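Removed: one protein chain of the complex. Kept in place: all other protein chains.
Chain lettering (A, B and C) follows the sequence in which the chains are written, and residue indices restart at 1 in each chain.
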């Protein structure tokens, strides 16, 4: 359903091709300085870029409906609203009978009957993440007040993988290029990979990495509400995510314990670990090291070249050509979404239970 | 915290070195035939095996306290209890001051103060999964009544990876070998990998794959309560899990859309896909294909060889040697836990919202 | 917080003196015929009436933002929005230092700091119930499809109490008078009571009764999610409610068991009770008889006559005169709110667990 979170709770509303989309963020503490321009800036980062993104042109102006007065949070629910302007719904009718491979057309119609709203992807659209990014901007401010920074960048596009170890600064720096890569060199290589896919009428997948530093020891509520579990639940809501890993992640499977265990050391009088294969989490609780996660993002389902599908009413096999406006790679635009999602979860968890550092 | 689930809700109780551990499973429908021997059988599968497991010897007899009368569920909460017998708590005191690398000692003590109960791992112990497996056995019965089977097996141990495509039968067959591998050949290769690690005073990681088939189209509650998100949240509670992926998972990042998209086809009059890179889920909702997931499991944190740690009170670097009873690889014993966890989530989701096939 | 419900989930958004208020209703089944005019009609019933209500003049036009297309629910979240037009915020500043007796001024400022938004009552305003009534209209449609009717009326205003036994028809008929009384005679007597209070520069309390019939046996999820508990939690969100009772309610305290127990009888082949002191609920579960509840509503806190208060900053005792637009009795306007609240809870509960009749 459309609500998530415990002490900091997010509800998304609206739909892709309705009048607006938006978010309610409930539980934010009062008296926070909330810079609306910063919210707008995060939302702008989510927009498609020339050359590598969809030409759907939305202005995406964030309106504050409640919860922020005179630049400060009131303690009441924060309502954020963004109008939809550039909607072209005509072509979506057809997908109820001929579902697009890789999309939710079939599953949505089966679950919600023929009355389902698939215009622009309906509630499954990446457009629902506009509200998530706007709310996440506030969660980031809340975390920053506590000395916690969250930033993401593109770790991989197709065959191009950034193999350097990175920290939260890499995420911040990635804002300077449209690919959201950690360096300009990586950005250029990734751009070529995307352009090559687009030229083939195709799309390509990627990996987004997100790092949070400054977290105290003690965030997370085991047994079930672990840092990993809460982040994972939120991040699988981001359209296209097919996997998530923390620290060494899947590489752990091939490691020995003596390699994987992070030895404890003292750094500036604080207990830290000498390396971070745990990804900043032990027993579901933050251990004072940066939380490091990666999400796998599948190639955009909508591609220009023809695909095999089925007319589900007649049962006849058919060829499907999807026209319209689509990103050949979602990863760069997913970066601010992953950042926002992670910030919302970490802020919520940091408002629960007690922490000591 | 220790409760999870919506319409089918699980609460774990007890602690590793207390009198007992157990589970409350709330919301199970009345009138289900519940074979207590089957519950016991699942719990037995979780026990360590000669040669590759810890010598901690627990009988693990499941007692039904409530919710099952005359072999049938009553509709009331099902309480399941397992006594702890073979506990040896003396050696755990030390870990509050010298935390074991890879364990929750440091994070637990920081979060919960010196009063934290770390005997046998306390609430972070793999022993808490006894109740989870017992409750999962009931979830599996509930799913079986609806024609849904859930089974897991070990996909990888260290450098040994099973590269064949597998289905739910592989999980069922894996019960015939102690490694929980899909075939006896794989089992033998994995056993060698584990023995080799143990001989080095070390441990090794692995990957468990879990498959559910027979699911109708339409299970899952987007935007936030997706099939992936709910499974991930539950599975990150299983000690040692560092990553989760669905279908093609992280491999999706290197794929093109034309490769990754699963074409729709008609099979026996039902809409299915020609392959299953989506892992049975589109838009967070089951699509009628098997749900396929894999979890990465880190190498056991407790190893026989000496490790670097820190006395957190004095701040002095120290060498730590962990004695006691530990599995050199958790993956085989994690198989029934992953199966149970997945079954609990799928049963809960299948009791929510509407489904059509 | 601003979200409630399990399978049918309501989130309220906006604030009294912001641009709009609204509601997100998540989980409504797809394919329901949703008459937007009926939603509007319910919201109109909440408006103040000439002579006995506040002159704040809001048009309260309900806009459907998502979840209803071509007159049918899509299965996605239903977003409903109502603009605020007639806001006059100037006079509220003062209440942060001189809190109004009977209002949330003091508690809100203490909880949320000086940054709290008290304009028009902020998130504590009765205006937040506009979204609740709009969403409740949809819950009522959902219940009506299942043969369940919910209707409320004013049982008491000040000293005037309607002592007749009533059924759901009384609630429906009460729509014909502005007092929302069961009969025109009662309406006239109650009107006199309200006018008399207003003439004294005062206000008066009341009791609203709500009845739901057509409910099958078996709705409610004990031990904690009982029909009474869920209804009570929702109804105490309605501003001004100070008590709730079911069936014989507080009168039960003075009764004998032989009086109070409702004997079982057969009516048209169905098991019913000969009377209904249980208020349609046994063991937290509906018993096939109408659910009958009453809520006590305190006299409007804002009164024209001067009151004693305190300047909380200087600590000096002060006299407070509240100007502005206020209902001398909230009960009649609370009727559609209570109806909506009850309908939302009953619809949610009827979507959970299994029911048999």
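For the reader, a short list of remarks on this structure follows.
Everything below uses one rule, namely that a residue touches a chain if its C-beta (ideal position, glycine included) is under 8 Å from a C-beta of that chain, and two chains touch if they have at least 3 such contacts.
Worth saying up front: this structure is predicted, and the values here are computed from it rather than measured.
Within the full complex, the residue among C:111, C:146 or C:321 touching the omitted chain is C:111. Taking the complete complex into account, C:217 is the one of C:8, C:151, C:182 or C:217 that touches the chain left out.
Chain B meets the missing chain through residues 1-3, 9, 11-15, 18-20, 22, 24, 26-27, 30-31, 63, 65-67, 69, 72-77, 79, 108, 111-117, 122-123. Interface residues of chain A facing the missing partner chain: 6-7, 27, 29-30, 352-354. Counting over the whole complex, chain C has residues 1-4, 12, 99, 101-104, 106-108, 110-111, 113, 123-124, 128, 156-159, 197, 200, 202-207, 217-218, 220-226, 228-230, 232-237, 239, 241-266, 269, 271, 273-274, 278-279, 281-287, 296-303, 305, 307-310, 312, 315, 317, 353-357 touching the chain that is not drawn.
The criterion applied here is as follows: only the chains that are shown with their structure count from here on.
Inter-chain contacts peak for the pair A-B. Taking each chain's centre as the mean of its C-alpha atoms, the one that lies farthest from the centre of chain C is B.
Distances from each chain's CA mean to the overall CA mean are smallest for chain A. Averaged C-alpha coordinates give centres for chain B and chain C that are 45 Å from one another.
Centre to centre, using the average C-alpha position, chain A and chain C are separated by 38 Å.
Each of the following residues of chain B touches two or more other chains: 353-354.
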